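Structure below; questions to follow.
Every protein chain but one is kept in place in this view of the complex.
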Amino acid sequence: MAEPIRVVHYLNQFFAGIGGEQEANRPPDVVDRAVGPGKALEAALGGRAVVVATLVAGDNYVAERLAEAVTEIVEHVASFRPDVVVAGPAFNAGRYGTACGAVCAAVQRNLGIPTVTAMAPENPGVDLYRSSVLIVPTGESAAGMREALPALARLALKLGAGEPIGSAEAEGYLARGMRKNEPAARTGAERAVAMLLAKVRGQPYRTELPLPEFDPVTPAPPLRDASKALFALVTEAGIVPQGNPDGIEARRATKWARYPIGNLDDLTAEAFTCVHGGFDNRFVHQDPDRILPLDAVRALEREGVIGRLHDWYYVTVGAGAPISRARTFGREIAQELVQAGVQAVIFSAT
Amino acid sequence: MRLELGTFPVREIAFGHRTHYADGVLQVNREELAARLGEDPNIVAVQLAIARPGESTRIIHVVDAVEPRVKVAGQGCAFPGFLGPAQTVGEGRSHRLAGVAVVATASLPGEIDSLSVKEAIVDMAGPGANISPFSQTLNLVLEFELAEGLLLPEKTASVRLAALKAAAYLGETVRQETPESVEVFELGPCPPDLPRIAYVSPLMHEGVLHNTFVYGVKTDSMPTLLHPNEALDGAIISADYHIAAYRSATYHHQNNPLIRELYRLHGRELCFVGMILCQTLIVSALEKERSASQVAKIARMLGAHGVLISMQNGGHGWADLLMTGQACERAGLKTVLVMAEMADADGRDPSMIMTVREADAIVSVGNMDELITLPGVERVLGGTEYLDAMNYEGALEASPSDEATTALRRLYCVNNQLGWGLVTASAY
Partner (left out) sequence: MAKEIERAGIPTAYFTAIPAIPLAIGTPRTVPGKAVTNPLGDPSRPIERERQLRRRMLVTAIHALETPVDGPRLFEPEG
């Protein structure tokens, strides 16, 4: 028979049975057995695991000095060499949920020990830690304890045994905002026809790819007077000087660059080319102004329709780019533009 | 239209004196086939090799994979528009050698209009093989060397035609033989209460390099109606050399899994009313709108209640897919989309380049950015070094025989968007 899995359990003062708000300032304390819900947790672990210690800390103590308190707790955890750490359930208690998330995140990061916690989906700890910590959803109050513990115990056993964790749906935790490949039982074609038949018949069906949300942006205030403003040209369509001096890649570019155009009135095919690998570049090779409209912008500048054009243009290749990277490039370029006093941008994509 | 498709299962393939099929063994006269393919002056040399499931073999530079076929009765030939007139196929009788694929390979560096041929890998064993459609077939691997001074599209055209010729050459072995089994494909009458389902197949078309041919001609017209038998009978030929993971080989069009599944349930659970072809990677907003709207119109004219939309390639082509789905839903048609995801290696990027509210039923064929480590192998076919060392992030600089970690995107057809495979992605 294998050694039982060693579990350390984290609780606040209330669930540890020490007291309510009047005890919320208690510093971390260690008990060398299961306490409060830990007893039911241990029962749910079914003899394959034991709670070797319970760490208890007051809600306010942790909330008022989160980093410091978490460091203390992690040190205690380390001394017990657990295979897995379980925190909560915290239900809808905000300070407690945040503490559970913070403890789990720190234990994983600093000790490399897997963790799992549980709380209500609306607990503020969920937003703060769901991207890195396994969180089992619970009801809003301790009345949900009976439903929460079996799922928590099942995940704790898997984690403690070093077994791989399946999808959020299969394992019953809140998705961490990550997509992972896995084998399906039926081919894509079989699943597609079955899904369509369910949809046509008015039966329940579930998409395999919920629509992602794109982060909202507050639009910049409008230009007051274009004829006095400094404009800049930015493109993600890969217009670069011939020879591609910075080696911007044709797809999934790892860099952006800027090139001078202060003394140019037109982009010629002799001097500039296009390295974007996501479309047929024929027409742009003939005339790069078809993407980066320098000739027309200069004409508008001469006529006084716009104030002045910034002496540099900025470029990368958008093809196949992860959105996180596009965001970083956008921020870096924006920072330069702000420093240069640019007030308006003409941005061309494909 | 009634198509009989006779199947000759191939259990072993070997080189020998005479090209013939008997008792599940396909013997190939290597010299004779090489000589035929070498008749094209653009082809300087061709090497033939056999790759079997489970072998420690890696095939690189895959250009296309084709199932050997012969047209036995009815008009047309195995690959109409390429090896004979562009006559409508899908009727009469065709024979197929099953479990075997002609896998055409060639090193095709360089670019045209910034478009290039991307690396495409098939592993016959190991983790890459578990998800690859062509790790499970006996493969006759053709490695072509092309003449100097040709444009990239001239090279791909020669390889494409040679692969089809080879498949037809092998198909001839069973012209006169009696198949082990015969499938009949016919859109017969259905009970009136069954839901009417149309299948929409967007086909890759990008510039002068990446295409899909229908009866020998590139797809760049308005959406059109096909009988699904035409696809099963060789009317659609792949010429997509972009990202390998989400390509569809000619083999997949010949055995389109969505068509097969719709046929399986035809007359019992649904009424399959037809196949609508359209283009993907359409270059202007107006044409995108027109295409999406025309697909919905044709589906309505077919009296469809539901449409199934597959996909080829990606990028802004996924906008075409979503807009087509949206147009169908707005026309009152229940819609399911089949698509791959591009969620970055850690799976944390949004999987799609845009969304439409109506896309509430999607089948995911997996995230092609996820990493996989391919083991070292004893034998490499198709070339000696990976193709994309220069212009792609995370270039594969290892020797093809060594262990290497790559995004799935370089593995041929592993995220096939006709729904061939078992790979999917889930929220973690």
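General observations
Order of writing sets the chain letters: A and B. Residues in each chain are counted from 1.
Throughout what follows, contacts are C-beta pairs under 8 Å (C-beta built on N, C-alpha and C of every residue); 3 or more make two chains touch, one makes a residue touch a chain.
It should be emphasised that the depicted structure is a prediction, and the values quoted were computed from it without experimental measurement.
For the chain missing from the display, the contacting residue among A:A78, A:A161, A:L264 or A:L300 is A:L300, taking the whole complex into account. From the set A:Y129, A:F272, A:W312 or A:F329, the residue in touch with the chain omitted from the display is A:F329, counting the whole complex. Interface note for the absent chain: among A:Q13, A:T54 or A:N281, the touching residue is A:N281. Seen from chain B, the chain kept out of the figure touches residues 207, 281, 283-285, 288, 316, 319, 322-323, 353-356.
Contacts to the hidden chain, counted on chain A, fall at residues 214-224, 226, 234, 236-237, 279-284, 286-287, 289-293, 295-297, 299-300, 305-306, 316, 318, 326-327, 329-331, 333-335, 337-338, 342-350.
The rule is simple: only the chains that are shown with their structure count from here on.
Centres computed as Cα averages put chain A at a distance of 35 Å from chain B.
Interface residues of chain A, counted against chain B in their complex, comprise 131, 165, 167-170, 175-193, 195-197, 199-201, 205, 207-214, 238, 249-254, 274-282, 285, 319-320, 322-324, 350.
Touching chain A in their complex are the following residues of chain B: 111, 113-116, 195, 197, 206-209, 257-258, 260-262, 265, 269-270, 283, 305-308, 310, 315-316, 334-336, 338-339, 341-344, 346-352, 355, 357, 359-367, 369-370, 391-394, 408, 416-428.
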